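Notes follow the structure.
Shown here: the complex without one of its protein chains, the others still in place.
Letters A, B and C mark the chains as written, and numbering starts fresh at 1 in each.
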Amino acid sequence: MPKLSYLKALNRALGDEMARDDSVVVLGEDIGVGVAGVTTGLLAKYGDQRIVDMPLSEQAFTSFATGAAMAGLRPVIEFQIPSLLFLTFEQIANQAHKFSLMTGGQTKVPVTYVVPGSGSRTGWAGQHSDHPYSLFAHVGVKTVLPATPADAYGLLASAIRDDDPVVFFAPSGALTVRDDLDFASLAPVPIGVGRVAREGTDLTVVALGHLVHTALAVAEELAGEASIEVFDPRTVYPFDWAGLSASVAKTGRLVVIDDSNRSCGIGGEIIATVVEDHRLLAPPKRVTRPDGAVLPFALELDRAVQPTHEQLVAAVQAVLKS
Amino acid sequence: MPKLSYLKALNRALGDEMARDDSVVVLGEDIGVGVAGVTTGLLAKYGDQRIVDMPLSEQAFTSFATGAAMAGLRPVIEFQIPSLLFLTFEQIANQAHKFSLMTGGQTKVPVTYVVPGSGSRTGWAGQHSDHPYSLFAHVGVKTVLPATPADAYGLLASAIRDDDPVVFFAPSGALTVRDDLDFASLAPVPIGVGRVAREGTDLTVVALGHLVHTALAVAEELAGEASIEVFDPRTVYPFDWAGLSASVAKTGRLVVIDDSNRSCGIGGEIIATVVEDHRLLAPPKRVTRPDGAVLPFALELDRAVQPTHEQLVAAVQAVLKS
Amino acid sequence: MDSAELYRTVRLIRRFEERAIELVRSGEIVGGIHPYIGQEAIAAGVCGALRRDDIITSTHRGHGHVLAKGADPVRMMAELAGRVTGLNKGRGGSMHAADFSLGIFGANGIVGAGGAIAAGAAWARRAQRTADAETGDVVAVNFFGDGAVSQGVLLEAFNLAGLWKIPVIFVCENNGYATTMPVEAGVAGSITGRAEAFGIPATTVDGQDPECVQAVSEAAVIRARSGGGPSLIECMTYRFDAHHTFEHKARLNYRSEDELAAGRSRDPLDIQGARVPSDARSRIDAEIEELLAEAVRFAVTSPKPDPADALDHLYATGLRVRTGVNN
Partner (left out) sequence: MDSAELYRTVRLIRRFEERAIELVRSGEIVGGIHPYIGQEAIAAGVCGALRRDDIITSTHRGHGHVLAKGADPVRMMAELAGRVTGLNKGRGGSMHAADFSLGIFGANGIVGAGGAIAAGAAWARRAQRTADAETGDVVAVNFFGDGAVSQGVLLEAFNLAGLWKIPVIFVCENNGYATTMPVEAGVAGSITGRAEAFGIPATTVDGQDPECVQAVSEAAVIRARSGGGPSLIECMTYRFDAHHTFEHKARLNYRSEDELAAGRSRDPLDIQGARVPSDARSRIDAEIEELLAEAVRFAVTSPKPDPADALDHLYATGLRVRTGVNN
């Protein structure tokens, strides 16, 4: 079977959706030449009225997409940096997100915001290394964070077809992941449905985005000690509480690994929700970024504020023991 | 003893800090005439170089304050609407918050952002009714949310004197609270230190902002059934984990009432952190806004998506029983 | 629109606002309103130049625009009163009233927010136009105040509109103040200059005279429909009443009595009224009184929403999320 990288899966999904539906247009910076790789080849195929290079006016083009969406198009925005979501927070959280309810359901805003390369980019320092998916889970904008090429394909397709705004995080740490895939098997993956990435019976690790791969490696490494289930929610919001509940009901133990800042991150939300509903066999644990983290530039420091394999091993072992 | 309202306490704290320190300046819309009441009388006293009316350029004046702060002033910004924090999220979370670390400690950004009237304003609808303090707890900007006039005074004074950016939420639901106070007793209240608003032994209710008053009323109402401790963190970030831990260690039961959207709100963070460290006697519960809430306009609906007295009673009773 | 129709629109808005203020006072409208009184000529004149399928985006002071674009005053009043029969089923209220079937893409609570939305909508309509359409492009109008021209996202929207010659018309209602801030204190340079800097032609017009506004708007509409690109119209006007009804209870003292009297002396109702024969005028006035009596009656007697439905429409897909309590 051919290999497909995560980045190529995004490119393929976008191309397939543009072919499928004329109303899909893409807005972003340097997408014509395809600097980020997501739009490679699409300008030649679909022209500059559907692959539209944008000036550095992120706020305006975000609301421009909202207007276009309410007029019937399905815009996809590519943002070059995760923190551009801070810059456009008003336009996403206060405009796009609110139109449906505020108008009593008169309109819908089917816009997808894609951030290829979220989280640390290794050496891009404080303003280019954020991983702010939990912010969108808080305000309630649908948010996906696929870990694999197949899910990247499937969730981008679903995001574009969804009638609500969806933020799509493609973590830097996953962009180069390549999987053997039958291309014919690529298909939409429903928003809000997680998957058990590895079955186990003793402890559930919930891992998000690129950290799913870390969790799988840890589960394998500790296979002699315990049977670890890895749950990949794939969607951060709306979260697949039923899927997670089934896993935790089986294992009774929980560790979360999450590249969010600790306070008010999805990691904490997962723990809170689980303990409200389940009596666990041991107190749960989280491996996250520190509170309020700003990624320092130097590589050693950048790495030191991201969740690690070793931290996950330690947390899993501690929870197994208690 | 004279009565002091929450709003007047803000006005007094601001005036006292301006008198104490020449470098305190206030930037905001309509602050000269004092539309919101926080700056009443200060223009006449301090002139238009320290009470500076701003045009509708929130992003620029937020970073303008950052520049002024790095040049040695202590700006206070008054925002007219909670969602202006969405509009200026880039300037606060990605600029003001990050300068200290990114410059290796060369500079500091002592800016205070005050939102008088956060949360629902009763009939101001979807874009004027947010209560986004959990967002700042996530990105790690110091965030205070006082419930009483004395704490409003004390935390505003501390916020202004603090060398880091601080977001100050003054909930609509607390602005008219009035307390008997010896004005001479007004003093700075340290950021990051909670208080036990009512002592109890059976269950801890953590209540935030105006909901402290709801929690006190519930504790009183249920006094015959149980002895309820009400913990008012006062600061949302950095949270007083030690103070809360002491309370929960005593009571063994926890309910949180929080006007945040449920997912990734401080309510979930509190529950997660507590269960990581404590074995509770019963599963904890939260009373919050719904996931992703947008406040609908009609009064009945606006009220229906905010945490209520009745919901807290039900949650407390359920936790006491289980 | 002919003179009588323009008069009718001005009169309708004026009386609508007056009746709405009564309902604010009586508590039927919660949260207050930003009255449009004094500025009616702008909404009337601009919308008088538009087609039904044209689009508008509006502001916190939006009742006039919404009514002039054709929204039903009865359902509009019900919206202000928070009833399920309202335009937005009571979910939006004064600052978010919308009627997408008439191209009314909503009032907006955030100053400056409507410009990029209007530009995007107009751009989308142009993209959707079938080759055989001979009616010209759909035009979008974005209304905003003098305060909004200092808002970054609006200036960014000027850039997009200027670059791609989008059929959008920016209508600035310069009423001299952003809440209490005089325009001179808030705007360096000029309002028209800000549009021109982005290659957008701009004119200033008497915003108290509906026919002047309509004439200038018609020219801008023709230009936009035929691919000539965006334009900006600065309408000089005056807000006769409070920034928001909360001001009725607060003495803010930012406008002198003299200034108020001078500002109110050029009333669009009189200016346009003088152009309509008095019998026609009386007939129109009577019709409007009747319509608004019905609007008020309908508003206060319509059912209030059921709290159980508070999260209806939160997601267009109908997604149901967790409530605020453990179940």
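Quick note on the criterion: a contact is a pair of C-beta atoms (placed from the backbone, for glycine too) under 8 Å apart; a residue touches a chain by one contact, two chains touch by 3 or more.
Just so it is clear, the model here is predicted, and its values are computed rather than measured.
Within the full complex, the chain left out of the display contacts the shown chains A, B, C. The omitted chain makes contact with just one of the residues C:43, C:111, C:139 or C:153: C:153. The residue touching the chain not shown here, chosen from A:30, A:182, A:199 or A:225, is A:30. Across B:85, B:102 or B:294, the residue that sits in touch with the chain not pictured is B:102.
Taking the complete complex into account, residues 25, 49, 55, 57, 59-73, 90-91, 94-95, 99-110, 140, 142, 162-164, 192, 238, 241, 276-277 of chain B touch the chain not shown. Taking the whole complex into account, chain A touches the unshown chain at residues 29-30, 32-33, 35, 53, 55-60, 81, 83, 87, 121-128, 262-263, 285-294, 296-301, 303-307, 311, 314-315, 318. Interface with the hidden chain, as seen from chain C, comprises residues 150-153, 155-156, 158-159, 161-163, 185-190, 193-194, 196-200.
Just so it is clear, only the chains that are shown with their structure count from here on.
Averaged C-alpha coordinates give centres for chain A and chain C that are 39 Å from one another. For chain A, the set of residues touching two or more other chains reads 90, 94, 101-102, 140, 238, 276-277.
Among the residues of chain C, those in touch with two or more other chains are 88, 90-92, 96, 108, 110, 152, 311, 314-315, 321-322, 326.
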